[in-house]
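Yeah, one chain of the complex is gone here, protein chain that is, but the others are all in their spots.
Here the chain labels run A, B and C in written order, and each chain numbers its own residues starting at 1.
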Amino acid sequence: MVKKAGVLGATGSVGQRFILLLSNHPDFEIHALGASSRSAGKKYVDAANWKQTELLPESAKNIKVVECKPQGVFAECDIVFSGLDADYAGSIEKEFVEAGVPIISNAKNYRRELDVPLIVPIVNPEHLSIIEKKVTDAKAAGKSKIGYQICISNCSTAGLVAPLKPLVEAFGPIDALTVTTLQAISGAGFSPGVSSIDVLDNIIPYIGGEEDKLEWETKKILGNVNATKTEIVNIPEDDLKVSAQCNRVAVSDGHTECISLRFAKRPAPSVEQVKQVLHNYVCDAFKEGCHSAPKQTIHVLEEQDRPQPRLDRNRDNGYGVSVGRIRQDPVLDFKMVVLSHNTIIGAAGSGVLIGELLLARNLI
Amino acid sequence: MVKKAGVLGATGSVGQRFILLLSNHPDFEIHALGASSRSAGKKYVDAANWKQTELLPESAKNIKVVECKPQGVFAECDIVFSGLDADYAGSIEKEFVEAGVPIISNAKNYRRELDVPLIVPIVNPEHLSIIEKKVTDAKAAGKSKIGYQICISNCSTAGLVAPLKPLVEAFGPIDALTVTTLQAISGAGFSPGVSSIDVLDNIIPYIGGEEDKLEWETKKILGNVNATKTEIVNIPEDDLKVSAQCNRVAVSDGHTECISLRFAKRPAPSVEQVKQVLHNYVCDAFKEGCHSAPKQTIHVLEEQDRPQPRLDRNRDNGYGVSVGRIRQDPVLDFKMVVLSHNTIIGAAGSGVLIGELLLARNLI
Amino acid sequence: MVKKAGVLGATGSVGQRFILLLSNHPDFEIHALGASSRSAGKKYVDAANWKQTELLPESAKNIKVVECKPQGVFAECDIVFSGLDADYAGSIEKEFVEAGVPIISNAKNYRRELDVPLIVPIVNPEHLSIIEKKVTDAKAAGKSKIGYQICISNCSTAGLVAPLKPLVEAFGPIDALTVTTLQAISGAGFSPGVSSIDVLDNIIPYIGGEEDKLEWETKKILGNVNATKTEIVNIPEDDLKVSAQCNRVAVSDGHTECISLRFAKRPAPSVEQVKQVLHNYVCDAFKEGCHSAPKQTIHVLEEQDRPQPRLDRNRDNGYGVSVGRIRQDPVLDFKMVVLSHNTIIGAAGSGVLIGELLLARNLI
Partner (left out) sequence: MVKKAGVLGATGSVGQRFILLLSNHPDFEIHALGASSRSAGKKYVDAANWKQTELLPESAKNIKVVECKPQGVFAECDIVFSGLDADYAGSIEKEFVEAGVPIISNAKNYRRELDVPLIVPIVNPEHLSIIEKKVTDAKAAGKSKIGYQICISNCSTAGLVAPLKPLVEAFGPIDALTVTTLQAISGAGFSPGVSSIDVLDNIIPYIGGEEDKLEWETKKILGNVNATKTEIVNIPEDDLKVSAQCNRVAVSDGHTECISLRFAKRPAPSVEQVKQVLHNYVCDAFKEGCHSAPKQTIHVLEEQDRPQPRLDRNRDNGYGVSVGRIRQDPVLDFKMVVLSHNTIIGAAGSGVLIGELLLARNLI
């Protein structure tokens, strides 16, 4: 049965992406679009300054935008995707969860709460067992409606952890990791987003809060659920050193990340083994039949000048991650270039795929 | 006395830069411009497809281009700057040196010869002692004319080693170094140079041969002259691990390099000490009164989003290097962002400053 | 029945687009790929430097590239699409036509021959009556195989004439037309194509031969077939003055054209009438059921800042043309902004749609 989906922050950059992905989706139908009081009451086509390269879907044009309140149409939703700015997400999402509405949020506000799963759906869907327990407990307690919070990871984190997960599974813990990112402008939204004077013939070697997110979120996403299925146990600080340097560049979509990593165990695997493991990795979302799950989770590219954002960002509709130039590293063990689509696997797309996982697991 | 200067490969990208820098130079006058037989015989203004943002100097317009032979006007030169492509530099430069003409070359051909100094003039001018010995020996032997070869480093190497040198002087050897570059298109020349389709809304995560140059040249430039002043002794492979990842981005001029480094000695210095040492560094070229030497060799920037190519590449006319975001690194000791002007300190500009050093030391 | 298609110049920019469009096409299958002797004998995946944002179709990867000769696999083709450079197209295409192979060419060589239709398929498919006559005559003469030449228009011409055609049909002749173009880099191919230094933070206010093509081809495309169906009668020079100014800009795909026009008849129509006529225009290719024909031939945009290349170039898969900012012009009658996808309706895409028209009319 098609589930009713709501979108919070529907007029913003992430919200627009949610609408694109949910339109014509076999599992979801857009039931509620929420935005600020300035937009509330308008038809979506009039409220939004649509900036996507795909046209605004006809089915969404005439939906009436409402305020972001967990009543009315939003109360009828099976799942609500949030593209709210961090300034508003904190209180609004809390209100929704308390009202019994499940939230999948792109905002950073609750990512560090240990009882909130921080999910990259092609990487750590097993962390959803926390949600499974919540739902099971609620049902056992006779509750028909249960709210919960799930967070989508930061965009550059999603690309980074994609190859790490299968490598750790195959070769044991990684104890050191450096990453230098070249991040697309779409990650910064468009009201106003990145000023053109900042990226035309230029690089901005700084993105506020980004390095810290990369360094911290990695340890949570690669961590484990505790025995009681109530919290995530992060990888301890001392077991995994992560160092990030983040740059904004003149690319529309697609984050490029130059990474180096070292395994804790000796001897380290060979380049060929690393490639094989990445190539063979099949994410659970695909195994569970999720509609948007990539057929090939990680594309191992052999051409010496790939991956490139313009040529590779849309593999598997942006749900596949590309890894190229896998080679030995004189300082750590291996270096490689990772490319991921920041608005798909790095934001709204991950949100939708998390929704598909919940559905596949009967959690919505 | 003003010295006679020649330029090989005068119509190319590097050659054009040499001409800009040598025109109105107090120490040099352009005496010979060499190019392929296709251009020879023409006036420079007719032979060159001038692509610099500054206009072609009037004084250079009517110079007759000649072939790249160490006779005629080139035999009369005190110093010859070579912007030749590697395909031609090998044999032509050799011919010049054998004919007794000193060559300062931007080509890669002789960089790895241990008896050829590989010079970043704000970093290792002491390696010119090899040339000093050659000139002294030649004079002692009664020779009036002595040819020799000096190489300019690779563009991205120049920016990288600038902060390393004072750090090593102050805090002892660096034993591990990672660098991810975001390199400007001007480094690739313009016939045809980088295709626009490759950098518009794109990143090319590969530059042929560049990573190897960065990793190798660093060990030579930070090395020492041997006791007999005949060769450079590189830093041994095991004492300094260097790992480079190179990217081409849509920036006209200015290479950005995100670096991390570790000192061999414990405890490592503080961030404040690192900044102080970089800020206080004064290159020998400035002390020796060289015309183009930067007043401030290294600009330590405190703003969190600097250096930026568009805003900082022209500091000290492109001879100064900017270093920002100096901070501790969870994997190695420190990370920072280095910006250098690839066609000035990274190519032709270094060539001219090397010429000024030779002059200051009475070697031409 | 699926027709056998060949592609000449298959490794080049236009050839790659033909391959993308012909793969999975319901009417055509790729039967022959021709390139230079350097590529001949290789598998396509090894011969081509694939630079499209969509991946190379699996079905094309292993096709063996052959030389551009009208024998062997090419002799078996029902239709051959040519993406050859003008340097080679002249003699090769002639050889194919003489050997009885129909050619649809993107090259400029035969565009001005009056017995060769110059077709923008959404504009002047009636000019194909020349081909119809040739085929009918050949059949009458008992020939089983007949070669002929059809030319695709210049890329910027295609966008320009799209709105002109319905306007002329509705309101009579246009007697003056000015057009200033802002053209994408993909129109120049990629070996090497436009140098990045030429379009980064820059405009090139000149494209060799382009203004002349725009001014000339418009008069042919808007012209008529003569009574004997053997030649096109161009609009006389004095009846239609066209003035073009062409610029290359940093856009990957999509030509923007700012046009002004004047009708010969007084009074001129109203802005509203102009919009209505453009909106209501349905091209014959769509009426005839051609697979790639745009459902909406001309999209009339009402937003004041549209059309924009990034947002509008892909309407109707690049076969639809967008027209915006239709308003009165103080000098001529109307001004407006026209956007068309230069590699689809302006090049390979038009070629394929011409092929579909031939098929719909039983001419192949």
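Note that in this section contacts are C-beta pairs under 8 Å (C-beta built on N, C-alpha and C of every residue); 3 or more make two chains touch, one makes a residue touch a chain.
The structure displayed is predicted, hence computed values, not measured ones.
In terms of the touch definition stated at the top, the absent chain reaches A, B, C within the entire complex. For the chain left out of this panel, the touching residue among C:S252, C:N314 or C:S350 is C:S252. From the options C:G142, C:P236, C:P267 or C:P330, the residue with contact to the chain not on display is C:P330. Checked against the full complex, the one of A:P57, A:G90, A:P173 or A:G193 touching the unshown chain is A:G193. The omitted chain makes contact with chain C at the following residues, 176-178, 180, 182, 198, 200-206, 215, 241-243, 245, 247, 249-252, 256, 258, 260, 304-311, 324-325, 329-332, 335, 337. By the touch rule set out above, chain B reaches the unshown chain at residues 51-55, 200-201, 252, 310-311, 314-315. One chain is missing from the display, and on chain A it is touched by residues 51, 185-186, 190-201, 250-252.
Keep this in mind: only the chains that are shown with their structure count from here on.
Here the chain pair with the top count of touching C-beta pairs is A-B.
Homomeric contact chain A/chain C: same residue numbering on both sides for over half of the interface positions.
Centre-to-centre spacing of chain A and chain B amounts to 43 Å, using the average Cα coordinate of each chain. Chain B and chain C have CA centres that are 48 Å apart.
Separation between the centroids of chain A and chain C, computed from CA atoms only, is 41 Å.
Counting partners per residue, chain A has 200-201, 252, 310-311 as the residues that reach two or more other chains.
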